[in-house]
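For reference, the structure is listed below as structure tokens.
All protein chains but one are shown at their positions in the complex.
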Amino acid sequence: MKVGIIGGSGYTGGELLRLLVNHPDAEISAVTSRTFKGKPISVVHPHLSKILDMHFEDISAGEVAKHSDIVFMAVPHKAAMEHVPELLAQGTKVVDLSADYRLDYDIYEAVYGVTHTDRGRKAAYGLPELHRAEIKRANLVANPGCYPTGAILAAAPLVKAGKASRIVFDSKTGISGAGMIPSEVTHYPNIAENIVPYQITKHRHLPEILQELTRLNKCKIHFTPHVIPAIRGILTTAHIFIKSKMSREEVVELYQKMYADETFVRILDGVPSLSAVRGSNFCDIGCFEVEGDRVIVISAIDNMVKGASGQATQNMNIMFGLDEKAGLWMPGVAP
Amino acid sequence: MKVGIIGGSGYTGGELLRLLVNHPDAEISAVTSRTFKGKPISVVHPHLSKILDMHFEDISAGEVAKHSDIVFMAVPHKAAMEHVPELLAQGTKVVDLSADYRLDYDIYEAVYGVTHTDRGRKAAYGLPELHRAEIKRANLVANPGCYPTGAILAAAPLVKAGKASRIVFDSKTGISGAGMIPSEVTHYPNIAENIVPYQITKHRHLPEILQELTRLNKCKIHFTPHVIPAIRGILTTAHIFIKSKMSREEVVELYQKMYADETFVRILDGVPSLSAVRGSNFCDIGCFEVEGDRVIVISAIDNMVKGASGQATQNMNIMFGLDEKAGLWMPGVAP
Amino acid sequence: MKVGIIGGSGYTGGELLRLLVNHPDAEISAVTSRTFKGKPISVVHPHLSKILDMHFEDISAGEVAKHSDIVFMAVPHKAAMEHVPELLAQGTKVVDLSADYRLDYDIYEAVYGVTHTDRGRKAAYGLPELHRAEIKRANLVANPGCYPTGAILAAAPLVKAGKASRIVFDSKTGISGAGMIPSEVTHYPNIAENIVPYQITKHRHLPEILQELTRLNKCKIHFTPHVIPAIRGILTTAHIFIKSKMSREEVVELYQKMYADETFVRILDGVPSLSAVRGSNFCDIGCFEVEGDRVIVISAIDNMVKGASGQATQNMNIMFGLDEKAGLWMPGVAP
Partner (left out) sequence: MKVGIIGGSGYTGGELLRLLVNHPDAEISAVTSRTFKGKPISVVHPHLSKILDMHFEDISAGEVAKHSDIVFMAVPHKAAMEHVPELLAQGTKVVDLSADYRLDYDIYEAVYGVTHTDRGRKAAYGLPELHRAEIKRANLVANPGCYPTGAILAAAPLVKAGKASRIVFDSKTGISGAGMIPSEVTHYPNIAENIVPYQITKHRHLPEILQELTRLNKCKIHFTPHVIPAIRGILTTAHIFIKSKMSREEVVELYQKMYADETFVRILDGVPSLSAVRGSNFCDIGCFEVEGDRVIVISAIDNMVKGASGQATQNMNIMFGLDEKAGLWMPGVAP
């Protein structure tokens, strides 16, 4: 299976490559970058040195499509929708890691403040635990945002069961989610020994979480993200208010049932830790403490893997009928 | 004014010394430690080297009292109540940094699992912003816990005004709160690049927060703490649910009014940062975003200063009619 | 190929398991731990949860040998030599990750302060880049220390060529090298925002570096290690004093020649970074600046992989005639 990557010089591009070089069925056909055109990929991603001997190319999406069975869009939102139609027209499958196809188009335009130029296109929301069948049939998969992945998985069983009335997601992310470009927030003296709340009520991932959870059932959703001094990982503390009394056992049972056949979800007795999922595609879910009408569920993912490139690879595996674990069956890098 | 410290070898003891060596009215009379008896204080607290030329002593509380106008108890809970009666009997004032006199005695015994041997003793709860008059008159001040300081100050104005129906405190603390003794949770590979929720619904500071806020008004309180990879600081994200609609301006006004004359509370336009309060006695409060019936208020303190030894010093200043700023009027060490 | 691990509950044991679960030719036969006997391995190593479904056993080395073609000793020094004779007697091959068989026995006894109970046993020093042929023939391989791996590889070409007169190795290690047990040095407030020199002239790895480099050629060796606030990785700054003038090009050529066929050594144009090797078996070597008679060569490894369990796996591959890359051909987890 030939795999192209459009926009390979950022963190998600690098992470796709880290995973794909060891994928048993994937052969990387092209990796594009305008900025680094002609340069060895290992100049930007030195961890790939000696393992991946390719150069960045500055070729059109159409050109990439010609040599690829599937293309990953690892470009910012807005840039993705410019190329997706052409890729699909050539019969290539697409996993889009940007936000362009995740939301209802009206909501997308309101949230991202841009006109969607490919409205009406049907895409599967690429959270396999909720939409596997749809992903399997899709030519275009909208890979979920990092926060939504951890938040939705942490709450879905209670929401689906109609138990949740309101949820406060208090999320804590590693800084790699901010990307490769240095900025105020990624400046070491600003984030080390600190924790930085931002986009307190208006983060763009809120409508995404809302859309997916309310597809399951009615529920009020709040979401406040924080950046922590960590490179990778998102820990989400979900304060879930329930409509009627439940025991911890009943809560746990809901989660175990819903995720019983899920390869990449691990239901824990204890509390999840970022170190156990670092570099891996797992979403660890645990805690499940009940305090009156509040249930606390905590999830941990690696924002670069299950929150981005790993999940994209998982979606590829599903779209092509491969073993879902292919290229992804590795433990976290702990400690 | 002569100041004694019982239990000077831990972090709060060291922090008391850091502050007191520059206090214009304080003279350190004795610093006790059983373990380090006879050793120079700078062996345990090398940052004090050359500034404080004293040795740890292993003398009785009574002996300390003889040479002290005020004594700080910087010992664990249970150890404090063993000495406080004797100190007070000798006419010495006491600021107790342990939990022994913070709570209603029945609640104390239930929460800390020990019999209180000095029940009935009256102590002022040493949060000057709520109890200044009482502190002024007190011979015994129970210095607040670190989490309660940040949480109570973040919520008091809305609670007092009868606006809050329920609050979820999602707190994030630096690791120095765990003390000087190495443990699983302070082990660098466990906490670096991580964030560790613990005592999810059962932290001992919950009853303290509850007691103080419900003194102001009825309100449901939830509290979930996390340890972050930082040495100092507590950032508390207070998700406050309100009974009736309020604008951001109305919220801010409540806070500005209540804290108008408070030296060590700073109301911010933006979001507080641990770096701005590091090493200082300030409690920065900000955010105040309103999203429907949820108001988000965020506070930042240094857990070692406003959350412990700085507040203890502030209480001493109040008890002795000194300028409240004495020895404490210094900016945070930023960056 | 059946693989046993004696002492599987520490960091190096966990790292062996992380690598072996994806090794195409390895089947884990037994993992011992006295402390965690009968417990699922994922209780201690939660990152292995769902991938490795085994329990710790408390069985004798002989019992392990019965079911294993090779056994990894992941126990402290002194404990290893107690079991190695029995394992070898049963025809099992052994890679010992402890220090017991690395040094000349007289030196070992002097440095480690214990009597060696298996003196005279012949072991290959498991640095494949220097001793591959010997490792291939060996039944017992002494896996190198973490510092020696980075230091020796950084200096070997210049030493072997007879160019180096004296070397100052100024090494900086992540804290995982200190192991899983909390201690003063691993206590977060002591190491975060700090760098801690220790065993300034007397670290036990100095004789190991000295032994291996002086096998190549005469040279004076100095070694001073520091702990940095990082979980994984060792960066070694080798200040190499040379006997006669050399250009940077001549230096680089020496390194390229010596390591031309080495799978896991990467010679860089620039300066190595811990992030490029994190979680991988690579040793990146670069810098090569020349300033008069000082040449600066810098190496970076992951102390847990090339500095311990990865190199042990590489040795296993060599001992069994497998592809040296088997189970190890993965990029660093960057960023």
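Going by the order they are written in, the chains are A, B and C; count residues from 1 in each one.
We adopt the following convention: a residue touches a chain if its C-beta (ideal position, glycine included) is under 8 Å from a C-beta of that chain, and two chains touch if they have at least 3 such contacts.
The structure displayed is predicted, hence computed values, not measured ones.
Only one of C:32, C:186 or C:273 touches the absent chain when the whole complex is considered: C:273.
Only one of B:21, B:59 or B:161 touches the chain withheld from this view, namely B:21.
Shown as candidates are C:138, C:235, C:304 or C:322; the residue that touches the absent chain is C:235. The chain omitted from view is touched by exactly one of A:183, A:214 or A:256, namely A:183. In the full complex, chain A touches the hidden chain at residues 11, 175-176, 180, 182-184, 186-189, 191-193, 229-231.
Touching the omitted chain from chain C are residues 168, 170, 172, 174, 189-190, 192-198, 200-201, 222, 224, 226, 228-233, 235, 237, 239, 271, 273-275, 278, 287, 289-291, 294, 296, 298, 335. Panel shows chain B; residues 11, 14, 17-18, 21-22, 45-52, 176, 192-193, 231-232, 263, 266, 268, 273, 275-280, 282, 284, 329-335 of it touch the chain omitted from the view.
In this section, only the chains that are shown with their structure count from here on.
Centroids of chain B and chain C (each the mean of its C-alpha atoms) stand 46 Å apart. Per-chain CA centroids place chain A at a distance of 35 Å from chain C. Within chain B, residues 189, 192-193, 229-231 each touch two or more of the remaining chains.
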